[in-house]
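Handing you a structure now.
The other protein chains are all here in position, but one chain of the complex has been omitted.
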Amino acid sequence: MELPKRVVHHIEALLTGAKYLVAKPRMTVMYPEEAQILPEGYRGMPKFNREKCRSCSLCARICPANAIKMYTVEVEGEKKKKYPGINYNRCIFCGFCVDICPAGALEFTDIHDYASYSLEDLVFKPDRFAEGPPPRPFKPKLVKPMLDEEVGLKYVPG
Amino acid sequence: MQVSEIISWLINLLFYKPEVFCPIFYPGLVTILALLIFIIWLERKIAAKVQLRYGPLYVTRKAGGILQLLADLLRYMFQEPIIPKTVDKIAFIAGPVLLFATAYVPAALLPATAEFTGLRSELSLLAVLALLTLAPIFDIIIGWGSNNKFSLIGSMREGYIVMSYEIPMFLSTLAIAMVYGSLNIVEIVEMQSRCWGILLNPIAAATFLLVALISTARFPFEIAEAETEIVMGPYTEYSGILYGLLMGASYVKFYVLSMLFALLFLGGWHPSITWLEKIHPAAPGLVVFIKALIIMVFGIFLRAVYPRFRVDQAIRVGWHLLFMLSMLSIAYSLAVIWLVG
Amino acid sequence: MKLEEVLELLKAALSGVECLIGEESGIPTVRVHPENLLEAAKKLKESGFDHVKSVTGLDYPDEGEIEVVYHVSSYTKPELTKVIVALKARVKRDSPKLTSLYGIWPSSAYLESETYDLMGVEFEGNPKQRRLLLPEDYEGIPPLRKDFKIPVEGVDAVE
Partner (left out) sequence: MSERTIELYIGPQHPGSGHMRFDITLDGDIIVKAEPSIGYVHRSVEKIAETKTYIQIAPLVERPSLADTVNPNLGYILALEKLLGIEAPPRAQYLRTLAAEANRIHSHFYGIGILGIMLGSSTAFMWAFADREIMIELLQMLTGARITYSYVIPGGVRRDLPVGFKEAAEKALRYLERRLKDYEKLFFENPVTVARLKGVGVLKKEDAIALGIVGPNLRASGVHYDVRRIEPYAAYDDLDFEVVVKKEGDSYARLMARVEEIKQSMRIIRQVLEKIPDGPILHEKYYKMIPPKTRKQIEETGRLKFPAAFATLKPPKGEALSRVEGARGEFLYYVVSDGSPRPYRFRMVSPSFRNVWLFAHLLPGHRLADIPAIYGSIDYFPPCADR
């Protein structure tokens, strides 16, 4: 009774394996040569806009990882002002800073990957924070992930 | 004059003397090394394909990463083989070398074609089998010599498994030898020109195939080195070229068993392609190689399908299923002899 | 089950045990003296509370006490599954010792061990009591005590 059923299951398992041996789907993005196009509102590395900042320091206060700190910066023709800087050694990409900024001075970019040679290099003081995350050193082929009924995820060149 | 004579003598010795050609080129060492590189690459590729991945790719990208294993081999060659202080040095170093050697030696005795064979003997099948049973002893020795609990457990498992598969292996080969009434591989193959062994005794063929899987630790019988249980079993302490030899040994053994399967059950070099002989006397033997390759591809494909059995379950397969099957195959052979004569 | 009903049930179940039954922030709570903890637990177990969900130690350095809270509930009695009862006992901070409830609720074993490890409360008779999360050789103030301080950073950058 048991044995024939087991043999059937063995054959089914082998056939399923064989099916995937000839089937097409693959779920690999050849990162970094290829990179995904990220959806709108993706919580990447935030970018700072100095003009809009009101120095309220809410971003630094809500930051759960203490990654954002307020730096005192000399501004021409004005008094000293406090601007946020970010330490990417600590950032956990929760996006609270962007969401709480009442002036819209912080916004998400779609860049989430940045490599550096030193830890100090990952500390972005207000100046660099305003420049935004450094662009990738080479241009990857961009692909857009699309959910698909047949293969699950399709990466469409875009 | 002298020099060219020496060269032609050398060429003659190396390429046209079966006693030298068989062990060194085909089906011996050179074939084995090339196959090792290819088959491990193929194993990774097949597993990757089933698993929605690409597998090795970046070394020779255009050829699908086929040279990846060459790169790995080079790495193993030049990596420092770490020899821990606590191990038994002689066993630790000699073990892998002897294991690889004993896995390889039977290959040297396999015939390439009917005329072209390294060992001419009425008992060549027996010799190959006897040599095949040597390798596991060194598995146990290195596990013991490693002085590591995981290694020890791994080699104990190997020991248990050997117990369970060796008798079916002998019995199933005996069954096919009985049908053809010979222990000479060449004779057995020659007699298969009319009817393949797998048709004459399918039970023996099935048993032998399963035994080949168990004895070379293919899935689902990858038990002695079960990674999530006992790290790498007997091979836990190994690194560098010594580890390379150990890893290679099981594939070599699998190659030998597949060749043997092709010879005993799949008609060997039949249907023979005679025009190949013009290129080289051993060339018709490629038919055997291709048959063996198919068996090997099936064996490595199983990695993508199966989890691994527990050691007691594998032993149960050995004693309850394979032992019974091998006894049956003997009975079947007797029946065939009685019926066909 | 409504809170009042739970309190009624607790009163009935714990009759004869010296304890304080009431509601604290909406959680049905039983406060007992450490000596009566075992007995109260026994009675609770008998009335259907079959497992411990959490053992929490709260440090009150000003009062010199540590409060140990057992949150108990039931898997088997359908009406009790919705209820979590807090069983609280206070021990002296300098020699915090309690009888383990392991014998009554085996589910408390590792939870008590954690409280021992991080809060320094000893549970007599718990076979699993040991350094569980901290390193085996840890010595010093149990980290969840209030006098174990970890640095808190300000908002401004220190340059």
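Every chain is named by a letter (A, B and C) in the order it is written, and numbering of its residues begins at 1.
As a working rule, a residue touches a chain if its C-beta (ideal position, glycine included) is under 8 Å from a C-beta of that chain, and two chains touch if they have at least 3 such contacts.
Note that the structure is predicted; figures quoted are calculated from it, not measured.
In terms of the touch definition stated at the top, the absent chain reaches A, B, C within the entire complex. Only one residue from A:Leu58, A:Ala105, A:Ala130 or A:Val143 touches the chain missing from this view: A:Leu58.
Considering the whole complex, the residue from B:Asp72, B:Asp88 or B:Glu229 that touches the absent chain is B:Glu229.
When the missing chain is restored to the complex, the residue among B:Gln51, B:Ser121, B:Ser193 or B:Ser239 that touches it is B:Gln51. On the side of chain C, the interface with the absent chain consists of residues 24-27, 50-54, 56, 58-59, 69, 71, 75-76, 81-82, 84, 86, 105-111, 114, 118, 128, 131-135, 143-144, 148, 150, 152, using the contact rule stated above. Mapped onto chain A, the footprint of the missing chain covers residues 6, 9-10, 12-13, 15-17, 19-20, 27, 38-43, 56, 58, 61-65, 92-96, 99-102, 104, 108, 145, 147-153. Within the entire complex, the positions of chain B that touch the omitted partner chain are 47, 50-53, 149, 153, 219-220, 222-223, 226-231, 303-313.
In this section, only the chains that are shown with their structure count from here on.
Across the two candidate interfaces, A-C and A-B, the one carrying more C-beta contacts is A-B.
Annotation: 62 Å between the Cα-based centres of chain B and chain C.
Interface residues of chain A facing chain C in the complex, by the touch rule stated above, are 57, 60-61, 66, 69-72, 82, 85. Interface residues of chain A, counted against chain B in their complex, comprise 13-14, 16-18, 20-21, 25-28. Residues 153, 155-159 of chain C are the ones that touch chain A when the two sit in their complex.
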